[in-house]
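Missing here: one protein chain of the complex. Every other protein chain is in place.
On to subunit A.
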Amino acid sequence: MIGTYLKTTGLALALGGWAGMAAADPSLDLVGPLADYKIYVAENTAQLVADAEAFTTAIKAGDLDKAKALFAPTRTSYEKIEPIAELFSDLDVSIDARADDFEKAEADEAFTGFHRLEYGLWEKGSTEGLAPFADRLMADIHTLNERINGLTFPPEVVVGGAAALMEEVAATKISGEEDRYSRTDLWDFDANFAGSQKIYDLLKPLIAKQDPEFVAKVDGNFAAVDAVLAKYKEGDGYVSYEKLTDADRNLLSSKVNTLAEDLSTLRGKLGLG
């Protein structure tokens, strides 16, 4: 029934590890963090599916208050996993594009997804006419979930994702243009930071020994960002983006830029440059 020789050689292979790799090559030590990251993403897409069910159901039931309350928390699972989600060009557009990505802005028929719903709920103050957009969002999220489950994550995208999320915050979130109708930008901020920090935390054990100064600096900047965001927490989420003071916006901006720059060196440090 069982080939004993296979067992012994198999275990020897499994336990033998990997020797003789050149220093510039990535290490097998990355396998654990990369796998853990996919599990994190899978948990978030499962959460996204569940949250989007509730959000789109509220819209279709015409429950404006409930739909508005569920908009920001539903988005957070998407914002956390954006480095992977945005690999799918078609879905990223239909789920998360902003009005100004289109020629006719809000009036463009290709304008769909979260921000189309946000526009309807806040600018128009109504769930009317939103049902087809809700159905489309739900279908897209199911497709996203299936595609992510079937995807072998490219290591350089995962490792590069920590910086990519910070660049995203720096370029489009600090200005407050992401959630312009609902002013729930700080929820997205928090999710982008959490997603970036997750990648960084998973990789930290691989670099902590050789680069303690780098780790101390990045840890410090993440803590500084957390401290600023903590001031604006309200219930399970955040106050309106309009309440963010100029001083705090500037502080966040500078920390985010530094984090983006520092985290962009992770790929090189881990042989995935």
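Observations
One rule holds in what follows: a residue touches a chain if its C-beta (ideal position, glycine included) is under 8 Å from a C-beta of that chain, and two chains touch if they have at least 3 such contacts; residues count from 1.
Convention: contacts and distances are computed from a predicted model.
Among the names given as "Ring-1,2-phenylacetyl-CoA epoxidase subunit PaaC", "Deferrochelatase", "Iron transporter substrate-binding protein" or "Protocatechuate 3,4-dioxygenase subunit beta", UniProt records the absent chain under the name "Iron transporter substrate-binding protein". Contact with the chain not shown here comes from a single listed residue; of A:A97, A:A162 or A:V256, that residue is A:A97. When you scan A:K38, A:H142, A:K217 or A:K269 for touch with the missing chain, the hit is A:K38. Although one chain is not displayed, its contacts with subunit A can still be listed: residues 1-3, 6-7, 9-11, 13-18, 21, 25-26, 28, 30-32, 34-35, 38-39, 42, 86-93, 97, 100-104, 108, 110, 152-155, 164, 167-168, 170-172, 271-272.
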